[in-house]
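This is the structure, below, for whatever I ask next.
The complex is shown incomplete by one protein chain, all other protein chains being positioned as in the whole.
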Amino acid sequence: MTTFALINVTLLGILLATALAIARMRALYEATMLAALLSLVTATLFVLLDAVDVAFTEAAVGVGISTVLLLGVLALTRSWEAVTSQRRRLPGLLVVVLAGGALVYASQDLPAFGAADSPVQLHPVTDAYLYESQDEVGIPNTVTAVLASYRALDTLGELVVVFTAGLAVLSVLGPLARPEQTRPGADFHLADYRVIRVITRLLLPFILVFALYVLFHGEYGPGGGFQAGVIFATGAVLYGLVFGLDRAQQVIPSWALWLFICLGLLLYLGLGVATMLLGGSFLDYDVLSPGHPETGQHLGILLVEMAIGTTVSAVMAMIFFSFASRGASR
Amino acid sequence: MIFAVMAALLVTMVLALARAFLGPGRYNRILAVNMFGTKTVLFVAVAGFLFGRPEFLDIGILYALVNFTAIVAVLRLTHYRELVSARPEAERG
Amino acid sequence: MIASHYVYWMLFAVMLTGLYVVISHANLLKKLIGLSVFQVGVFLFFISLGKVTGGSAPIISPDIQTYSHPLPQVLILTAIVVGVATLAVGLALAVRIFEAYGTVEEADLIARDPAQPASGLTAADDDAGER
Partner (left out) sequence: MNPVELLSGVLLGAGALFVVSGGVGLLRFPDFYTRNHAVGVTDSIGAGLILVGLLLQPISWQTAVRLLIILLFMTLTSPTAAHILAHAARRDGVPVWHEGYRRR
């Protein structure tokens, strides 16, 4: 066994054990903690499997935002699960056994793990993404090149899904609470703890600068719009948790959130229309700088990453504020 | 020596995992998650050196920042619960 | 077979654990947690298909020869953000269901629904369960 395989097996074992423990845990707070742990293990596995960009996103989303959302909802509802009746277990087990059998049976046709000669790796598109992109797009991080240039239309679709999910949360939970609507005393904040206040004040600028760095460094290292967006949102979440919802909404008013959400999406779409008006196809950045396609690509990718970052951060912050408002005005 | 550090990190992760399973109560578990989080930071750093590309340490920086947010969230919401509603179930602290 | 496919099988086990929770557990929030476990299994499965032994992260550098495939990483990168957004929708629905019925347990929901015995509510918690 190589070092890689040994580490891989250990981490996969930890992952599986955590998943099983989550299934057994009836206290939902504890299950949420284990879900955060699961996300940490997942991110280490992403690093091990060379997916550094994905690990980045998982770090901010899994441990930061989704844990906070789950904990917030548990505070609003009930945090203890009823015993699962025997009657319900059987159909679940049946489906699991059937699906598991089908998956394992089908997996025999999959290429061996890590094989360099699998159909996917031999497909011409692999060469195109990894090597030809260096001439066509000219940025070292091929994940960013594929995300923001080759498959930019795909990414636009994903961004629209995030946007729609933000709208859905708002329409289900209602508008954000205005300060006069919050119950007195409900908006408990941690700013009275000097240690937390001071450390948060120290960390917040770092988080925001780091998000900007991740946004603009995404062409050369792990990073990009999605990652920067969720890091920004994590900063907003931390501020809201420590200084309270009212202060957070004074700093980031809801009209600004709306503005950013729409601005990002419009920038993305507008860039596509602009490339069409300049004579190219939708989101073909080559035409942005005639004669120097690489400059055009750089400019296009940067603008698209900024658009993604703006919309994602604003949607995530909006979602957090909606849940927090629900708690404060109940 | 890097191999030894990696082995130590994995062993510690398993130990923290055991504490996260055993509990008891949410505080022991959040403690285990906190411990696991810092081990993740170190894992990312050490794995970079082990597999020859130490330039991806940005992820480690992010983890150091995000773990803190998670802990603050837990603290905020345990206090918050006390203010909002009585706890229906017995705490097994 | 075991040496070459163990990664896939362990990830299938993780996925199926999540699937079991989604199907068998009656608590809507637990279903959502189970769904994120399922999601994690799927994400890792995708990424593991792009991994090349001895490869490196697909960030081109002059002294590296083999790289893992970037395409699964792009797909999963966006899927994670979409995943948390849809999780938020599910959680929002669960909050509203709790406010309307005072419970997030399926059995209690059906018992407390004044309108019809079963059909109206199963639709509501299917929504929460799916995403």
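Per-chain numbering from 1; labels A, B and C assigned in written order.
The rule is simple: contacts are C-beta pairs under 8 Å (C-beta built on N, C-alpha and C of every residue); 3 or more make two chains touch, one makes a residue touch a chain.
Being a predicted model, the structure only gives us computed values, none of them experimental.
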Displayed chains contacting the withheld chain: A, B
For chain B, residues in touch with the removed chain: 1-2, 4-5, 7-9, 11-13, 15-16, 18-19, 24-25, 27-28, 30-32, 34-35, 38-39, 41-42, 45-46, 49, 54-55, 57-58, 60-61, 64-65, 67-68, 71-72, 74-75, 78-79, 91, 93
Chain A residues touching the omitted chain (full complex): 193, 195-196, 199, 202-203, 206
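By definition in this document, only the chains that are shown with their structure count from here on.
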Touch-based graph of the chains, sorted into line, ring, star, complete or other: complete
Shared-contact residues (touching 2 or more other chains) in chain B: 51, 56
Touching two or more other chains - residue numbers and ranges from chain A: 4, 52, 74, 78, 221-222
Chain B contact footprint on chain A (complex, rising order): 3-4, 7, 10-11, 14, 17-18, 21, 27, 29-30, 33-34, 36-37, 40-41, 43-44, 47-48, 52, 55-56, 59-60, 63-64, 67-68, 71-72, 74-75, 78-80, 185-186, 188, 190, 196, 199-200, 203, 206-207, 210, 214, 217, 221-223, 231, 234, 237-238, 241-242, 327, 330
Interfacial residue positions of chain C with respect to chain B in the complex: 56-57, 61, 64
Of all residues in chain A, those that touch chain C in their complex: 4, 8-9, 12-13, 15-16, 19-20, 22-23, 28, 31-32, 35, 38-39, 42, 45-46, 49-54, 57-58, 61-62, 65-66, 69-70, 73-74, 76-78, 81-82, 84-85, 88-89, 91-93, 95-96, 99-100, 103-104, 107-108, 110, 112-116, 120-121, 125-126, 129-130, 134, 140-143, 145-147, 151, 154-155, 158, 161-162, 165-166, 168-169, 172-173, 220-222, 224, 226, 229-230, 312, 315-316, 319, 322-323, 326
